[in-house]
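Quick one: the structure is below, questions incoming.
Of the protein chains in this complex, all but one are displayed in their positions.
And then subunit A:
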Amino acid sequence: MKTHTSLFDEHEVLHELKHYLPAQAPLKDFVHHNTLHAFQTLKFHKALQKASELFGYKTSLSLDEFRAHYASKRIREDVLQRVIVERKGANLAKVWAEKAINYPYKTARQPRIGSLRANWKKEYHIDLDSMVHPILFRILCSYLDQGISIWNFPIRDKDFLSSMREMEQTSFTSVFRTKQAKKLFLTTECTIPELLTLLVGDESLYEHYLFDQQFAHAGWSGLVGVVEDLPETLLDTRKISLHDLIVFELLLEIDALYYQFGNDWTPLGNWLQHKPIDLFADIPDTELSDIMVIWQEAFEWSYYDQVVAGLEFEPHDNIPIALKSFQAMFCIDDRECSLRRYLEEFDPACETFGTPGFFGVDCFYQPEEGKYYTKICPVPISPRHLIKESESKSKRQQDLHFNKHAHSFHSGWLISQTLGFWAALRLFANIFRPSMTPAAASSFKHMDNLSRLTIENTNLADRENGLQIGYTIDEMAVRVEGLLKSIGLVENFASIVYIVGHGASSVNNPHYAAYDCGACSGRAGSVNARAMSYMANHPQVRAILRSKGVDIPATTQFIGALHDTTRDEVAFFDEASLSPENLEKHKAAIATFAEALDYNAKERSRRFESIDSKLSPKRIHEKIRERSVSLFEPRPELNHATNALTIIGRRSLTKSLFLDRRSFLNSYDYQVDPEGKYLFTILKAAAPVTGGINLEYFFSRVDNQQLGAGTKLPHNVMGLIGVANGMDGDLRPGLPSQMIEVHDPIRMFFIIEHFPDIVLKVIQELYATYEWFINEWVHLMVVDPQTQTFYVFKEGAFLPYKLLMDHIDTVSDITPILETHQEDLPIYILS
């Protein structure tokens, strides 16, 4: 046990603070994660209650919203009944149902955060926030700025506090309003406890005070915490820490007090009358909190039960495809789910797979002329390889309207009178005829189609900054084997196997990175797809694979491709390497892809108000493309909105179901992996990735003000690292309202096709993975592949699931439904 010599352990408090602050990286590295990751050690419902009590977050739909869903039958009565009986027993079910449905509750309450620091305003009538925040944010933003300002922070090579100190020493003006604060900064060491002695006085209040202070601008504090831990997330690196930020802010607060009251003020602890309740004191369950849990579960199971019913009632007669036209691997991404369905519909002889979109290629990538390496694999992986691009043919285009000279008065004088008129024409053109501009973020710019990639390493001495350039034959073989076995593709290869990465295009969208592939750290998956194809085509790799039991016929060729999910376009790479016979098949496949993409666009369009979904697929596809380059379109695509399912199993499990683009599909064949070795790898990545995406959408949806970024329309880009409202606002992590408005906040529902005992063993192997399941941050169900029975994971064990729904509609053509409905659709069986 730790002994506390003092009440305030600075190191500990800073660590805790950083843990609770939002952990979102700068915009360019936007990757989805669980917004409430700090609470993940608790059970989901308890965590939500605690987060709400501590920080005032809204952590679920409101009681009224739940009741409205109940009234509209989106929350089913039988499900609600069952949830209540399970939680409260059959005897009390009636009482609790009445409470849940009708009883009026007072929902407004005071969070604990902020209650201590509020005393300055209460007793001293001083608004520290409005005196400190504007200058604090501006200094932080200027110091961290990645390239908006023309004249950067003058002292860049030192850490934040030293830079500020030097600025203070070498300038005729000061960031402080009073001499006292300046003197304090320049002549004393300024440790946090020292400053807190001046400001707060009572050591037992320090922790609470710092939490209050930092959570008054959680956006900036969170970013500083991230940059401290991951300096390389800024291309132009800076040395800043939460400690420095706190010291500086404490000084500014002291400065504000001196400015307002002269020497006529005393530390808060001296005159505080009521000590606020301890921030982390226990939170008892209340009747209301129980009811919110009941509603949340009922809301979720109203949907899940339907999914299970779909799996139960779909026809189970799978006829293997005799002669496959092609096979295609996609990312597990929910946006690929409908495209795969259309490909299979238009070409019943093709076969599709889903696997995380980095395709096992764990590396950094350096485009030609790029000054940096870009990580193109999941965030937790630390790659040891580098793939470089060379012989790129495309030129980067520039846009003079972003030219900084327009901001100086002399050149601005010329530019405004020349380029200004051009700008009017450009605006006119973009409003009436949107087209691709250099300002747009396009997935196809990630890598040039015709460039060369150094995928293979022939000389181990080829290293750069500690990274090996390219993979050796053995390393390649390991990756190809891992990929093929994890998706169960070990025999019956078609003669063309597409590996399709994905990316997105958008314009006027600071959150562009969130639209790309999460498994590639928020980049497009083109390099990975191309590299994996190269590896799988390599004769020596194939020889090794053959010895491992994976025999790829010599006629089979792998082809990389990239699917742009916004524009619904696919680009194929290295088509010249195809054999003449395969080229013919490829041409046929291109036609299938084209048609599937048109229909995919049509299906997506049902959510867009501005597109009439009854138009022909071709016409809609044109409008979808236009949309991706329209400056005025805040919703180029809806990204992961409505995601709810992760299904790990063979395609036969889902092939005849309409899942409404709500499902992450990871191909997996339990027969290839009887012990769950590959399942372990899949879950290790899938739980945090799809669970993280799901929870980010969940929390951004339920509290778009505090856990999301609010509406994106007034956003102002700060230092290229974040967005804020207006000029003096805090950074806004999380997702803007335009991305989450159609999302239903329900947890991710994992369905795995394997035997329960194997799955139980696999998930318990690693606690980090197990935590997701045991603490109920995602739901888990297992389908026994032999008996077709369903088991739900509860409190560490698999229990048989009793289905409530007894019927699922079957439709032969989904299109008429898509044309006429905008809301989430139920599960259908496709015939």
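Here is the rule we use: a residue touches a chain if its C-beta (ideal position, glycine included) is under 8 Å from a C-beta of that chain, and two chains touch if they have at least 3 such contacts; residues count from 1.
Definition applied: contacts and distances are computed from a predicted model.
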| item | value |
| --- | --- |
| Among "NADH-quinone oxidoreductase subunit L", "Zinc protease", "siroheme decarboxylase" or "Dimethylglycine catabolism protein DgcB", the UniProt name of the subunit that does not appear here | "NADH-quinone oxidoreductase subunit L" |
| Residue among A:S162, A:T266, A:S390 or A:S416 that touches the chain left out of view | A:S416 |
| Residue of A:L27, A:A51, A:L184 or A:L638 touching the missing chain in the full complex | A:L27 |
| Full-complex contact with the absent chain, from A:A216, A:A601 or A:V792 | A:A216 |
| Residue of A:V85, A:A439 or A:I774 in touch with the missing chain, whole complex considered | A:A439 |
| Interface residues of subunit A (partner: the chain not displayed) | 27-28, 56, 58, 62, 107-111, 113-115, 118, 129-130, 133, 135, 138-139, 141-142, 144-154, 167, 170-175, 216-217, 219, 235-236, 367, 369-372, 374, 396, 398-399, 401-402, 406-409, 412-413, 415-421, 423-424, 426-428, 431-432, 438-441, 445, 507-510, 512, 609-610, 630-635, 705-706, 710-720, 724-730, 732, 738, 741 |
